[in-house]
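Yeah, one chain of the complex is gone here, protein chain that is, but the others are all in their spots.
Take a look at chain A:
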Amino acid sequence: MSINIRMRGKSKGGVAEVKALIKHPMESGARMNKKTGKPYPAKFIDMVEIMVNDTKAVDAQWSGAVSANPYMAVQVKANAGDKITINLTDNTGEKGSESLTLK
């Protein structure tokens, strides 16, 4: 199963704001399960990259302190017609990828 990403982007004057909403529990590994007394196992997105036409523009690393179902917005230099791709990996190795062409 891959991680679900919804993304939007709009270019204005050579700069595109790329927004993404990701469906993910972002379990830090510190939260206790009160019934068993053991922590819920960690499952959070740790690596995020944003590509503009196959060139890496943003390389991010996250911890489990990023909110569940993360929202992210960044700005990249891109024009209409450029392809933006988001690639994600979580600490269990699950991956997600989504791309769009700027209008």
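In this text, a residue touches a chain if its C-beta (ideal position, glycine included) is under 8 Å from a C-beta of that chain, and two chains touch if they have at least 3 such contacts; residues count from 1.
Quick note on the criterion: contacts and distances are computed from a predicted model.
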| item | value |
| --- | --- |
| Record-based protein name (UniProt) of the chain missing from this complex, from "Thiazole synthase", "NADH dehydrogenase subunit M", "Thiosulfate oxidation carrier protein SoxY" or "ATPase" | "Thiosulfate oxidation carrier protein SoxY" |
| Selected residue (touches chain absent from view) among A:5, A:52 or A:86 | A:52 |
| Sole residue of A:10, A:23 or A:77 that reaches the chain not shown, by the stated touch rule | A:77 |
| Positions on chain A contacted by the hidden chain, ascending | 15, 17, 19, 25-28, 30-31, 46-47, 50, 52, 55-68, 70-78, 91 |
